[in-house]
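Of the protein chains in this complex, all but one are displayed in their positions.
The letters A and B name the chains in turn, as written, and every chain counts its residues from 1.
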Amino acid sequence: MQKEKVRLHVNGRVYELEIDPNRLLLEVLRQDLGLTGTKRGCDDSSCGACTVLVDGEPQMSCLMLAVSYQEPEITTIEGVADGCELDALQRGFCVEGGAQCGYCTPGMILTAKYLLARNPDPSDQEINEALSGNLCRCTGYIQILASVRKAIELLRQEQPQEVER
Amino acid sequence: MSLPPFEVLRPWNLDAAVATLGRFGLDVKPVAGGTDLIPSMNQGLFAPKILLDLKGLRDLRFIRFDPERGLTVGAVTTISALTDSPVIARHFPVLHAAARNVASPLLRNMGTVGGNLCLDTRCLYYNQSAFWRQSLGGCIKNEGTICHVAPASDKCWAAFSGDVAPALLVLGASVRLASPRGWREVALADFYANDGLVHINKTHDEIVTSVHVPAASAGWSGAYRKLRIRHSIDYPLAGVAVAMQRNRDGTCVQARVALTAVNPAPKLVKGAKALAGKRYDQALVEEVAADATRTGKPLRTSASTMEYRRHMVRVFVRRALQEVWLNSTWTRPGDN
Partner (left out) sequence: MSSFPQPSVIGARTPMVDSVDKVTGAGKYADDLTLPGMLVGKILHSPHAHARIRSIDTSAAEALTGVKAVVTGRETPVKYGILPVGHDETIFAVDKVRYIGDNVAGVAATSEAIAEEALRLIRVDYETLPAHFDPEQSMRAEDYLIHEGRPHNIEREYHHHFGNVEEGFEAADYIREDRFDCAEVTHAALEPHSTLAKFDPDGKLTVWSSTQVPYYLMKTLSSTLQMAEENVRVIKPLIGGGFGGKSEVIPLELAAAVLARKAGGPVKVTYTREEVFYAHRGRPRQIVELKTGVTRQGELTAVEVRVIQDGGAYCGYGVVTILYSGQLLNAMYDIPNVKFDGYRVLTNKPACGAMRGHGTVNTRFAFEQQLNRIAAVLGIDPVEIRRRNFLKPPCRTVNDLRVLSYGYPECIERVCDRSGWKHKYGRLPYGKGIGIAGSHYVSGAANPIIRSMMPHTTVNLTIDSDGAVTIFSGAAEIGQGSDTMQVQIVAAELGLAMEQVKIIAADTGRTPVDLGSYSSRVTFMAGNAALAAAREGKRRILAAAAEKLACSPDNLALEKGGVYYRADCRLALSFQDAVRLAVGRDGTLQAAGTYTTPPDSQGGKFKGAGVGPSPAYSYSAQVAEVTVDSESGQVSVDRIIAAHDCGKALNPLAVEGQVQGSVWMGLGQAVQEEMIWQNGRLMNPGLLEYRSPSTLESPPIETILVESNDPEGPFGAKEAGEGSLAATIPAVTHAIYDAVGVWIDTLPVTPEKVLKALEEKRRSCELTSL
């Protein structure tokens, strides 16, 4: 097996590295780029802890061969905050207890981010549907739902108010 | 766990992909979303020397509908693209329902139509780690000689567990394949074989490029029912797809019923033909449901018992037929 030179676009940066073609993006992110916020939870692609955004869409990095993901922009949990400014979802998860052990949290936040980008005003059912591929073992999902709700509220408050004419 | 070593080839067009398949033969395995193959490779079920990554084949990523020519979906189209498609939701409700029931949102973003149609058959004795399988001495599908779910049989009974295939079967779909020898189109019903070991009639150098649904199937009422323990993530323990063309007066013009996850292949229920030309009749529905339980032969390939899965095939056929037959999309409020 020959190593391949790859260029990965992760969190707005370009990484050039040489990797074996059988490396999963999950491993490369964690081991080569030090982006350990992306978690490994299962080995059968059932839990969603390894979720990253691929051009904004949540996918599981445990299924992705790193050499095959050189074109799209990859966003990991480390790329969600703007410097020290937390994203509304991150604040929502802090305030409403969405992160207990925190292990599913990166995947939850990234998946929810995609949902809110497509649907800024989802129903509870729509939130639950969107998050149904991300397993959590701590919360029973109640405070995760509340956290996403909180983020929606925060985003609404932060939106520039329409001036009445 | 680490994947076995391999090379990844990423062709940019179909010709290059097909040529690669021709050149490397059995050493190469095509992969698109990876949702089926990568976990299986993790478990040591496959160790191809070359992975042919089809994701870059933009030409195979499309949903085209024309009222005259029907629906064509490129093989590399994701399942999410199906669920997001208003055209499919409107004209092919059974396909839409089945797509919505595939695995989880994350997996639907990755899994493809071609991949779901070519899904490997599944079994609790097969989809396990190398350690696990070897502790049992393997099975007929992999590294062994016996089938643990039917020890007297010399056949593999692993179940085909795709959700999309039964929906396409009831719509009368066909698949198009490319190989170094050219193109070939085959009815989906003939694409599958009822053998857990070789459940797809496709040579190793062929690629499914698209699936086609005839225009005549557009607008059929449809329903998909899936038995599972979790309402997300899970493969089906049994699945029933129903499509029906009906007259305005509620007469069934023709109907098809297909099953998944209860045989090595997705299968049409023959008895559904008897519904053609009939008005709604509970006894007819029961006959089709009974025929479905003869068509579906669940074994201990997955969680839940065989008896229960068979029972649920009957329940689902009954309910899905009632749904498509009695709920009219053009019924005015207050009718019925």
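Methods note: a contact is a pair of C-beta atoms (placed from the backbone, for glycine too) under 8 Å apart; a residue touches a chain by one contact, two chains touch by 3 or more.
In this text, all values refer to a predicted model and were calculated from it rather than measured experimentally.
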What are the shown chains that the left-out chain touches?
A, B
Among A:Leu17, A:Cys138 or A:Leu155, which one is in touch with the chain left out?
A:Cys138
Among A:Leu35, A:Leu53 or A:Leu116, choose the residue that contacts the chain missing from this document, as touch is defined above.
A:Leu35
Pick from B:Val198, B:Ala216, B:Ile229 or B:Ala276: which residue touches the chain that isn't shown?
B:Ile229
Residues of chain B in contact with the chain not shown
1-2, 5, 104, 124, 128-129, 131-132, 134-136, 229-235, 303-305, 307-308, 311-312, 315
Quickly run down the residues of chain A that touch the omitted chain.
30-31, 35-47, 49, 76-78, 80-81, 86, 89-91, 93-106, 109, 128-129, 131-145
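In the analysis below, only the chains that are shown with their structure count from here on.
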Roughly how many whole angstrom separate the Cα centroids of chain A and chain B?
29
Parts of chain B lying in touch with chain A, wherever the complex brings them together:
1-8, 10, 33-35, 38-39, 42, 51, 53, 55, 80, 103-107, 109-110, 231-233
Spell out the residues on chain A that touch chain B in their complex, using ranges where they run on.
1-2, 4, 20-24, 43-46, 48, 51, 54, 57-60, 62-65, 67-68, 111, 129-135
